[in-house]
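Removed: one protein chain of the complex. Kept in place: all other protein chains.
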Amino acid sequence: MISITNLILVFLFGSLISYLLTKANKVLGSIFNFLLTAYALYFLWNIEVGRSEKLFNIFSNVQGSLTVTNLGKFFSLVSFLVLAFVAFFVIDWIRFKPRSYAAFNAFYLLMAGGSLGVFFANDLITLYVFWEIAVLASFLIIPMGDESSKKAAVTYAVMSALGSYMYLFAAFSILNRYGVISFKEVSINLLNEASIGYKWFVILFIAAAGIVKSGIFPLHTWLRKAYGGSPDAFTAAFSGQLSKLGSYVLAISLAVFPTVKMFSPLYQGVPTLNYILIWLGNISIILGTFMAIRQNDMKQLIAYSSVANGGYILVGLATLDSIGFAGGLFHVFNHAIISVMVFLSFAVVILRTGTSKIDEMGGLIWRMPMTFVTYLVGIISLAGIPPTSGFISKWMIFNTLVRHGMFVTAAIAFIGSVGSFLYVFRPLAGVFLGQLKKKHYDLKEASIIMLIPMLLMVALTVLLGVYPKPILDLIVSVETELGIKPLEHAGTIIKTPLGSWNTITVFIMFAVGFIIAFILYLLFPKAKKVELTNQYTGGEFLYNYDLYHYATGFYRFIERLYDKHPSFEKLYEMIGVFFKSIGDFVTGLIYKPSPSGYIFWISIVILILYWVRW
Amino acid sequence: MVYYISFILIGIGIYGILTQKNLFKFLVSLTIIDTAINIFIISLGYIEGKDVPIYSKYTPVANFVDPLPQALVLTAIVIGVGTLALGASLLVRVYEKYETLEVEEIAVKEARK
Amino acid sequence: MTALLIAIPLLTAFLFVPFKEKAKFILPIIVLINIVLLFNLSINSVEAMGGWKAPFGIVLVLDSASFYTLLVVNIIFLIISLIPQITENGFSILLLILLASTNGLILTGDIFNSFVFLEITAAAAYIIASLKKNYYGAYKYLIVGSIAGGFYLLGAIYSYVGTGSLNFADISLNLNSSFLPFVSLMLFIGLAVETKILPLAGWVPDVYASGSPLTPAILGTGVTFTMMYLLGRIFITIFNGYFLDVLYIFGLLTLILAEIAAFRQEKLLKALAFSSIAQAGLVLSTISLNTYDAIKAGYFHLLNDATAKIILFVIAATVVGNFMKNKTAGISFSIASFSLIGFPIFAGFRSKLLILQSSFEKGDYLLPTVLLFSTIIEAAYLLKWNVRLWHNENEETKQIPWNIVLITLILALLIIFIGIFPDLYLKVSENITDGLMNYKAYVTTVLGGM
Amino acid sequence: MRRVFALLISLGLILFFVNSLSILPEYGNVELSKVSNAYINKSVNGNNEKVKFGESKDLEDGAANVVTSIVVDYRSFDTLGEVTVLFTSALGVGLILHGFKRKTYGRLPNFILRVSVGILLPLILLFGVYVFVHGHLTPGGGFPGGTIIAAGILLLYLSNEEFDLSKTSKFVESYAGSLYIVVGLVGLAIGGVFLINFLPTGVVGDLFSAGIVPIVYILIGFKVGAELSGVIADLYREG
Amino acid sequence: MITVGYFLIAFGAFFYFLGGLGILRMPDVYNRLQAGTKATTLGSFSVILGVGLVNLDYLPKALVIIAFIALTNPVGSSVLARASYLKGIKPTDKTKVDEYKGGDEK
Amino acid sequence: MSVVNYIYFILVGFGVLFSFLRILLGPTSADRVAALDTLNVVLTGTIVFLALVFNNGLYLDIALVYGLLSFIETVVISRFLEGKK
Partner (left out) sequence: MNFSVFLVSYFTWMILTSFTDVKELIVGFFVSLVISIVMKKYYRIKFDVKFPIRVIKFVFVYLPVFIWEMIKANFDVAFRVLSPSLPINPGFVKIKTNLKKDSSKLALANSITLTPGTLTLDVKEDTLFIHWISVKTLDEEEKKKKIGGIFEKILKGVFE
């Protein structure tokens, strides 16, 4: 078995090979990508926890190293599951990409390599290094998407930089204060740290990187445009894999650095800091849900849903409760798979129709039934409807919230769940149901190559919804490692103080329900199909489809509630404008049209320095 | 007194640069400042009752003012001349390009581009 | 022998006056000779010009700081000289003069002599600044540069009055402390203009963004490096840390303000010019921390900045349109940008780490904060420009010459190499730091056992 | 308002300088620095005798004009730099004004000026040469001498619509400058040090004294004359 | 000899004074030049010759300077007067005749 | 003969003062140049006189250089004033 370091290097240099291969033959390069990610997945499945490798000297006295932990293993498995599936999808998808395809594949591997390093980094700075590699690689892929992606990429990079640099600042502060950076030693030092303020600063600053990456309020604004604009297949990996780096860092800052032991509990064993993070998660849930509802672009819609789901994950992790934390981790897995299903089916739709606007489509179920099924299962899981695995994780989180008496939070999480019904239904109805447009009559279903990963994900989701044991086992080992009371489960039965959950029973119940519903559907007469253009009014034919597309103003009644809402997106835009005006001011200050200005400054500097200093 | 004169000349030069709007006058002000600095340096080497630092039949043995500032000023003057020539040639070109040496008119023409 | 580093390029420049156009062929050879010669000189030697010993005559001091600075600057000249396309007819003779004067500035142990070389450098710089018909910009530079030169001269004279000597080492030993404020203030004004410290760096955007690749490529790298060295020599070695607190504040202000201004620019070259100002500010405030690690980090970053800036400026001024038809150049450009922003793998990351570590070590939290904040701004505009240059399609694009592509690519690979194995640059900056900080050794070397 | 500000700033700067008077010696009451003392007594390398005009022989430096002995001997390296500044400027003026033609006024040249310059010119040149040949003995030297020569050329430009400087000046400039460095290099070869005064220094005050000093000053005279003439020629052009 | 020399110096100084006064009092540039040139030329002759007489060592060079001034001073004034005229600087209103009009044409 | 020195410097002092006034008053640039030219001649003579005052013949050389340069100054400025046709 090769070392992790070598595997990472294989990815980093593999990106060059991938570039050349793809340049020569698109499919070949993509197959290479798939094989590499698939091998990594296999490698990670078999990797033994506790392995440690020296990496490089960061400073003469500080050594960077890699260590395999259960937490890292869990996250990396989830990641490479997503990466491998998306890579498989890309094998066919990339044939339709006219430019930048070679760079796409190269950066894809670069991102994978970076992520691998992040999950096995043993210290703050090594993590940062790989983190930035992954960020850079993803930044490079984003602008290969549509027009809006150019700006989105920069916004993404800036927000990432904000998070990363807060993290880096904290990391160096720690290095300077304790002389160590490995997670284990740092957490020991933090436990003995006398200054409460310092602990707050460190944890919040480190968490900042995770907050940005997983799109938690208030640093979520980059997400809509970045997901919406980036290349369609990549969005799946972006949401399914890359955002999980954020969750990973959040898990580290909350559990590896044991906040429970560092801060006195505020309520029911949950420390203040965690409470604050839970509230950030709450807001993200609300915000993501309600913003998703009003999107017309299906990718941007699910992008907002990612904000909400990032919120769920954070809420789960921040409880630091046996079941809550497990729920958070489980949701990491679920959301990863859901993202792949949803965004890959979107990728197919966009590939075939050339648009991502909901109101420009309709009735695609008749042309792309398999894609529809993938999306359907994806959103069922997303909405947390049993018997999918999406329900289990949400249920674990609800359970914990209720148990800890956080009823407001629980209510919010519930509202978010209900809201998700609303938004996932909009693409469902707008894109797949309803009238098929004339121009879409000749559309074809996705190719076999594309369908394989999509349908495998469908199967996986249902399977794990029924039999979540493999995941739960992994989660238990993580919790054990982190000193959190491990989840009690018996393969398909999850035990909680509020009762237990038997996945098989639930599955059977729902399966029966579905069958009955389907029979009913077949029995009852169907509505007559009408051509959309056959509408007329006052003797005039109407050609303005959009006005009559029923996805237009779909949730107008809800949207009216918050039409003129204050938003952080606007706030950041304002900050941008503010900086530009400062920029103008500074430019004007320094850069003068006449030499007088320069001499003015020389004189002023002399006068000020002289009179101030001496 | 000489110190004050050179300081005032520096002040005049600075004032000139701060208030002028004609590019040529900047060069003039610059020259004033240069000259003032040179006067100042020379005066720093002046010793009352002493002679120009040249052994000659008029002053066969040393009874000289400080020769070093003079030597330095000689260098500074030549450097100043060089700068002046460069500035002048640049002005010729500026005038050729904008047909004016007024700062504001140039700014207008630049903005129009 | 040390004097040959100045004499050879100067002699060549004089000889080639009647055949200015031919100078571009001789330039690389001369630079190469200089580098070879440099390696044959012994470190920690003092050479008295005309045989007049310090403090009476002018001495050239070759210690580890000046040796390595010379090495860096001469290599920069070598790189530039290998791109003859960017030197317009006759301008390469100016590079010979500039080479002589920067070498002189680095070697000289005499404050008035440094003024003279400063003025040569400035004169050559004004002329180079006038490339691409940028006469007005060059004129503005000339005015501000001359005033600054005047203050530097005054500083030199004041130190003469306060010491009775013009020798650096002598000044360092004997300068009457009542002179320190005046002398350091005046020298600071003189150097601030050339080292691009705000608010005295207003000339930079005009000069660097004229569209000529040569102007920023040489002024923003070789000359800047020389000036930063001189600044270090004066304020660290000679004044032994006096005044550095002021430099620290000015450096920070420069860093943050220039980044904000760069963010606002609508022309790439102007943005790069402001970025160049900002990086100078960063280096300045880092070395102002006046610890071994900080100074090392400062010069290390200066090296990285120079490497990146050559690539950025040369490509930005030669590539019209987008990178898709000039992919290699585009990749080099992006690598240089990433290095400036400080992404891992790239050299700039290393310097950022070193700066952060050294400032934390000093107990300074302000510099890291400002640095990280300004890096975000820098990332914003550099990445924006990268995206624009890679992904705009409508502009027409010309192929750029192979040697520019090759040289920038080699430099870009160097950036990655340094990012992974930083020892080469570290060694250089350690040696520079050693030389600059070892105040006693300098004085003893120059003045003998005084 | 702008003027008031400018006035305040200028006054502030003047005040800044005036404040520095507290550390400066009183005017006319300066103490000769140790360096200058050594220069005047020609004792950098340890000569304890008093220097006497027309008598002292074979000193470390033989120039009667102490300023010259500083400029061309003790601090000759500065002067090389100074020459380079001028050289660079002359070069720059040429590069900047490249492509221009000789300026004309389009009117009858001034008869009186033309004729008088015709008579004066050789005398001006002679005087210029006189000044730099005696640079080590009398006030003056290569820079004023060269300037005088260039002034003569300027007069020629002013009085004559056709005159244009020949290429010869470029060669004069080039060779004079190069020879300066060559003199320095010869010193390096003979004495092991760049710009060392390797010729006998003679008797203080003698025309043939001071070693390389008069030679260098003559070279400088030619170079400066040629350079300034070149600058004049270039500035006397138009697009 | 020395007395004569000093007398000449004092005499010359008086004409220097007159030259300055003429420059100040005369109404236009042409008249100013008239007064200034004549007075300063004679003044210079007198002063410089006086210096040469007081110290005979200086006499040769003094004569060179006198010759030089004799040649350049009137030329300078002529050149300036012509330039003023060509630039169009108006003479005083008292000026009656102008026979120079168009004198510079080829 | 310090009496002569006094006489000389008082008379010449007034001459210089008057010229200065004219330089300041103008009104045209030609007037200023005329005054400057006069002033320069006076100064040339005065430098010669200084040779006597300081008993140093080197001033004669200086006077010659000064005289030459001031003549050229006048000619240059005149040529500049005259302008193009």
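Each chain gets a letter, A, B, C, D, E and F, in the order it is written, and its residues are counted from 1.
Methods note: contacts are C-beta pairs under 8 Å (C-beta built on N, C-alpha and C of every residue); 3 or more make two chains touch, one makes a residue touch a chain.
All values derive from a computational prediction rather than experimental measurement.
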Using the whole complex, pick out the displayed chains that touch the missing one.
D, E
Given the contact definition stated above, which residue among E:35, E:48 or E:89 touches the chain not shown here?
E:35
Pick out which of D:129, D:176, D:210 or D:228 touches the chain that's been left out of the picture.
D:129
Go through chain D and note every residue touching the omitted chain.
108, 110-112, 115-119, 121-123, 125-127, 129-130, 133, 156, 206-208
Please give every residue of chain E in contact with the chain that is not shown.
15, 18, 21-22, 25-28, 30-31, 33-35, 37-39, 41-42, 45, 57, 60-61, 63-64, 70-71, 74-75, 77-78, 81-82, 85, 91-92, 94-100, 103-104
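The working rule: only the chains that are shown with their structure count from here on.
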Trace the shortest sequence of touching chains from chain C to chain E and report its length in steps.
2
Any chance you could check whether A-C or D-F wins on number of contacting C-beta pairs?
A-C
Rounded to the nearest Å, the gap separating the Cα centres of chain C and chain D is 31
When centres are defined as mean Cα positions, the distance from chain A to chain B in whole Å is 66
For chain B, give me the residues that contact two or more of the other chains.
14, 17-19, 23, 26, 44, 52, 54, 56-57, 59, 68, 75, 79, 82-83, 86, 90, 93, 106, 110
Where chain C touches two or more other chains at once, by residue number
112, 116, 119, 123, 126-127, 130, 135, 139, 143, 147, 160-161
Pairs of chains, among all present, that meet the touch criterion
A-B, A-C, A-D, B-C, B-D, B-F, C-D, D-E, D-F, E-F
Using the touch rule from the top, collect the residues of chain D that touch chain A in their complex.
9-10, 12-13, 16, 19
For the complex, give me every residue of chain B touching chain D.
1-4, 7-8, 10-12, 14-15, 18-19, 43-48, 52-57, 59-62, 64-68, 70-71, 74-75, 77-79, 81-83, 85-86, 88-90, 92-93, 96
Under the stated contact criterion, what part of chain D meets chain F in this complex?
105-107, 113, 124, 127, 131, 138-140, 144, 147-148, 151, 154-155, 158-159
